[in-house]
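Worksheet: one structure, shown below.
Of the protein chains in this complex, all but one are displayed in their positions.
Which chain is which? They are A, B and C, in the order written, and residues in each are numbered from 1.
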Amino acid sequence: MAVRVGVLGATGAVGQRLIQLLDPHPEFEIAALTASESSAGKTYRQAAKWRANSPIPDDVASMTVSATDPDEVPSDVDLLFSSLPSSVGETVEPGFCEAGYVVSSNSSNGRMDDDIPLVIPEVNADHIDLLEVQRDERGWDGAMVKNPNCSTITFVPTLAALEEYGLETVHVATLQAVSGAGYDGVTSMEIIDNAIPHIGSEEDKLETESKKLLGSFDGAELTLNDVEVGASCNRIPTIDGHLENVFVETAEELSPAEAAEAMREYPSADLHSSPDQLIEVFEDPERPQPRLDRTLGNGMSISAGGIRESTFGLQYNCLAHNTMRGAAGASVLNGELLLENGYL
Amino acid sequence: MAVRVGVLGATGAVGQRLIQLLDPHPEFEIAALTASESSAGKTYRQAAKWRANSPIPDDVASMTVSATDPDEVPSDVDLLFSSLPSSVGETVEPGFCEAGYVVSSNSSNGRMDDDIPLVIPEVNADHIDLLEVQRDERGWDGAMVKNPNCSTITFVPTLAALEEYGLETVHVATLQAVSGAGYDGVTSMEIIDNAIPHIGSEEDKLETESKKLLGSFDGAELTLNDVEVGASCNRIPTIDGHLENVFVETAEELSPAEAAEAMREYPSADLHSSPDQLIEVFEDPERPQPRLDRTLGNGMSISAGGIRESTFGLQYNCLAHNTMRGAAGASVLNGELLLENGYL
Amino acid sequence: MAVRVGVLGATGAVGQRLIQLLDPHPEFEIAALTASESSAGKTYRQAAKWRANSPIPDDVASMTVSATDPDEVPSDVDLLFSSLPSSVGETVEPGFCEAGYVVSSNSSNGRMDDDIPLVIPEVNADHIDLLEVQRDERGWDGAMVKNPNCSTITFVPTLAALEEYGLETVHVATLQAVSGAGYDGVTSMEIIDNAIPHIGSEEDKLETESKKLLGSFDGAELTLNDVEVGASCNRIPTIDGHLENVFVETAEELSPAEAAEAMREYPSADLHSSPDQLIEVFEDPERPQPRLDRTLGNGMSISAGGIRESTFGLQYNCLAHNTMRGAAGASVLNGELLLENGYL
Partner (left out) sequence: MAVRVGVLGATGAVGQRLIQLLDPHPEFEIAALTASESSAGKTYRQAAKWRANSPIPDDVASMTVSATDPDEVPSDVDLLFSSLPSSVGETVEPGFCEAGYVVSSNSSNGRMDDDIPLVIPEVNADHIDLLEVQRDERGWDGAMVKNPNCSTITFVPTLAALEEYGLETVHVATLQAVSGAGYDGVTSMEIIDNAIPHIGSEEDKLETESKKLLGSFDGAELTLNDVEVGASCNRIPTIDGHLENVFVETAEELSPAEAAEAMREYPSADLHSSPDQLIEVFEDPERPQPRLDRTLGNGMSISAGGIRESTFGLQYNCLAHNTMRGAAGASVLNGELLLENGYL
């Protein structure tokens, strides 16, 4: 029997992706949609400016949107997917956890909190048990798990694959698609025939979230990984798919061939939305490319290529679909992990 | 009195830019245009598919194009600007030098040869005297000077400004405009809504040419700079302007403020095409941007911004107009240097 | 049992689309692939520069490509899909028909010939029987059916839906995607931040092919439709999907509501690749849009919107996926029609 789930912030860009993923999902059943006060009471069709390239699922279109308030969500809903703006998430998400809901959140607030698991199931599924600590500390009946930022998700699985060689320093330059900023985040005047070499607090997210994702959890406490990451973020005129150039120095020597093998053999997870092959490695140095490779594994695979020796260490490129693997798909995957681990 | 000059490969994209720069130039007078055999005998208007956003200068339009052969170029032409494909340049450029022509070349062949000066006048003007060695060794009446690749020109002046702090290692990721590949170099199907994380032998050019440009010349021999550069090159859907993310580690400690000051105070050259301010430094971390900043200093300035501490060392972004500062303008500037130094 | 089919010009952009459509097709089985002499003898993986965003089907990848010559195609292949450049098609297609092959061709050569059926199955399936006349006249064992140009296919179904009101004059302005010119057809320098108000002989195709498609066939002769079409064609920076603005004057008065109803009710065909709804009509005047609506009906639907009264007559917009509905899908659909009508 499917778990009854809700979407907080259901009308936004990531909210729409969540609905596309959850509607046909075998383990979940959409039972609640929330948005801002101004949308409350409307049908989803009225409330959402739907921009996906497939129609709104009929049953979802006719659902009534409620305000983003624990009192407005049916109590038989077990799991909430949150894609609220972080300023809103910060204010309302804890209330849902207190009220007993389990929240899988894509919002950036609280990601680095000591007792909030930040999880990519194929990378650090064991961190999910930080929820025990969280419940102890916060006295919540519910729980909160976060997925990292889209640009972090793109390169961390490739680092995880190389971790046995001892990660020391990483430089990463990102070429990020406009959808990462939300539907209205980047104007056309800003980006056509252009590139912007800075994205809000993005560089900080790559630098800190990666240390937490690659950290170790001993059942009581999370220890950050020692890797030092320096990031430089760029917005480019691409719709979907973040491409990243990575320079990595490891403690042990590592050849391009060994790196490719480590990535190819890095295991995926046994969850509904995990791709068969987590990291697709290309031999062609011109790949991966956003438009050609972002939909690999239903948009849930990472792809990598251009692995070569660099002046010190190794360099390579990687890519992921930022609103699938990097946002909506990441939250759904964490929902699946919560279910598998008995948190629902 | 103006020096009579010619353009080798006058119908190509860089050739067209050269004509735009040379036609109004006070020191030079266009006296010869060459192209492939199939264009020989045609007027320039007939031979060139002109794509600039200003009309062909009338006097140039009616000039007759000759084959790219020393016998076809009037002997009273003193200086030739070459923007031939490197495979052609390799074959024909030496013949022009032997025949007594001085060649300022944008073609990549021979750039790393021991006795060919590779010059950015504001950075290493003194390397021009390598021409004495060249003439001794090759027995040429003419001479050959090269300018570096467009992606190299973009970041080397910023490194030169920081050199007193002791350059150790550099990682650079480039976001390059399509015009860098020539008019037909990148198809629209390849690049719209996309990015390509690899450009032919571009990475190697950044890594090696920078060592030569920053090297020292003692009047007899050129010593390469010790800096270790690792480059990762990307093509993005931008018409003009290469943007680069630089991570640099120096021997001496260097704060962002010191780096900004060093760049701002780095002197320009006293040549006609040199901009008043060589490196424009932005405080706004979102700048420089290709569409907004590529035409600074008539397309001959470098711009920089986003200077901040990185996990080890410093990081910043820089930008230059790839067909102006990075190609045609670079060759013209070297022509001006040749004139000033008495090589014409 | 599946019909054995071949693809002439299998390595090109449309050829790759054909393979994507034919590989999983229940009625067809790929048994032959041809390309230019230089590809003959190679495996398809070696011969094709595959650019689709799904991998080459494994069984196809290992097939050996042969030259585009009737002697090189197995005789048990019944149906050939041709996406040859028209200059090549003109030379080689008749030889295949003579040799007994039935050819469903996307190439533009011969489309307006009196005895060659030009067919969109949902619009003029009855024209297929012009093949009887063709065989009589040409003495072919095989046969040749053509689909129209991609820009023609986009608007003709909407005109067909309005035909009962008496089509008199039509003005159509097209906004065409770059994929319509083939992979290398439009360079990025030509089209980024730009539009080109002319496409080869495209306007003529819209003006003449529409008259043939909407013409009537009495079993012996085809009579062209009287509609007068004036077309203006533009290339814009879009990957896939041709958008067209149509102004139509009809003999009988026609309200926007009647036009919308006529389009919605215009029947689809009962063929495997025909969409359930041939023409999707939007109420939102901002739709259809290429990126949002080109994949409707697996890329085989036409979409329309913005229907309103114009100064004389009616105006509306329509859209179709140019390499699916407008090229590869159109040829496959004609193949299905040939099968259903007993021509295989």
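Before moving on, here are some points about what is shown:
The criterion applied here is as follows: a residue touches a chain if its C-beta (ideal position, glycine included) is under 8 Å from a C-beta of that chain, and two chains touch if they have at least 3 such contacts.
All of these numbers come straight from a predicted model, not from anything done at the bench.
Shown chains touched by the hidden chain across the complete assembly: A, B, C.
Residue-wise, the contact with the chain that is not shown comes from C:228, picked out of C:228, C:258 or C:340.
Contact with the chain that does not appear here is found for just one residue of B:192, B:248, B:281 or B:332, B:192. Contact with the chain that does not appear here is found for just one residue of A:190, A:207 or A:280, A:190. From the options C:196, C:224 or C:344, the residue with contact to the chain not on display is C:196.
In the full complex, the hidden chain is touched by chain B at residues 51-54, 192-193, 239, 291-295.
By the touch definition given at the top, chain A reaches the unshown chain through residues 13, 51, 178-179, 183-193, 237-239.
Even with one chain removed from view, chain C keeps its contact list with that chain: residues 169, 171, 173, 175, 192-198, 207, 228-230, 232, 234, 236-239, 243, 245, 247, 285-292, 305-306, 310-312, 315, 317.
Definition applied: only the chains that are shown with their structure count from here on.
The central chain here, found by comparing per-chain C-alpha centres with the mean of all protein C-alpha atoms, is A.
At the interface between chain A and chain C, two copies of one sequence, more than half of the residue numbers in use are shared by both copies. The greatest centre-to-centre gap from chain C, using C-alpha centroids, is found for B.
Remark: chain B and chain C have CA centroids separated by 47 Å (rounded to whole angstrom).
With centres defined as mean CA coordinates, chain C is found 40 Å away from chain A. Multi-chain contact residues, meaning those touching two or more other chains, occur in chain A at positions 192-193, 239, 291-292.
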